[in-house]
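Below you'll find the structure, written out as structure tokens, and then a few comments.
One chain of protein is taken out of this complex; the other chains stay put.
== subunit A ==
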Amino acid sequence: MASAPSKLYADDVSLLVVLLDTNPFFWSTSSLPFSKFLSHVLAFLNSILVLNQLNEVVVIGTGYASCKYLYNSSSYSNHGLEDGRMPALCTRLLKNLEEFVIGDEQSIKEDPRGGTMSSLLSGSLSMALCHIQKVFRSGSLHPQPRILCLQGSPDGPEQYVAIMNAIFSAQRSMVPIDSCYIGSHNSAFLQQASYITGGVYLKPQQMDGLFQYLSTVFATDLHSRTFLQLPKSVGVDFRASCFCHKKTIDMGYVCSVCLSIFCKHHKKCSTCGSVFGETPVELDSVSKQKRKTPE
């Protein structure tokens, strides 16, 4: 007879917040068609919901200029067929996704950011964290949350500060950020995000087997991660972006008061207003080594 008060939630109940990259600039150049990608992801989301009836899945679309909640499994039941063909998850998600992509396209036309091809990761990360905070506050009983970024488009250096802030707040609330990067080069932001929050960063080699990657690595609940071999990061690009021109830099100037980073010498810190001393003679003599290699 259990004398200890029985636990209400099993160890493996999880809340998975998926950030889906819908950036049209990336998908028009990608070797993996978006439709194929979606079918892998939908099967993966279904499998998460099948694993435990208390599992929750939230999908947030990361567009070029906007972000939106696309699906929340706790607000609809996953039962039944809607138009007689597809399960509820697919119908709802696809319908919302379509609306979102059209809306996003509209906002690109209204407000072209010019130049960059990156998607609004900082926005969707913040939305995910807000949602998780809401779940944390809903009561003492909640599933264990984690974030999964399915990202393809390159990093946007101009979002550096916002993304880093999101990463640190995820770290504080012990929410791991997993990232599955399907673009061509590694993403420094996501590498850092996963490294700092204790998540997994993976760049799949075989795009046809995306579902297998997702189910093998990213379906693992936090409890089981302590027993399983998961991909380890080989090296993390720790380069920062400067606050003044939003460029990714190897070396730069750091404000000694607030640790803001600049690529050029300034008279005054733009963040905290501290006044710096005389211009140093050589960049090399005062600059701080910014690139670190882990371990």
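Basically, a contact is a pair of C-beta atoms (placed from the backbone, for glycine too) under 8 Å apart; a residue touches a chain by one contact, two chains touch by 3 or more; residues count from 1.
Going forward, contacts and distances are computed from a predicted model.
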Protein name as given in UniProt for the chain not displayed, "Anaphase-promoting complex subunit 11", "RNA polymerase II transcription factor B subunit 2", "Dolichol-phosphate mannosyltransferase subunit 1" or "DNA-directed RNA polymerases I, II, and III subunit RPABC1": "RNA polymerase II transcription factor B subunit 2"
Selected residue (touches chain absent from view) among A:50, A:174, A:258 or A:272: A:50
Which residue of A:89, A:121 or A:188 touches the chain not shown here: A:89
Residue in contact with the excluded chain [from A:29, A:224, A:256 or A:270]: A:224
Residue ranges of subunit A at the interface with the undisplayed chain: 1-3, 5-13, 43, 46-47, 50-54, 77-81, 86-90, 141, 211-212, 215-216, 219-221, 223-224, 226-229
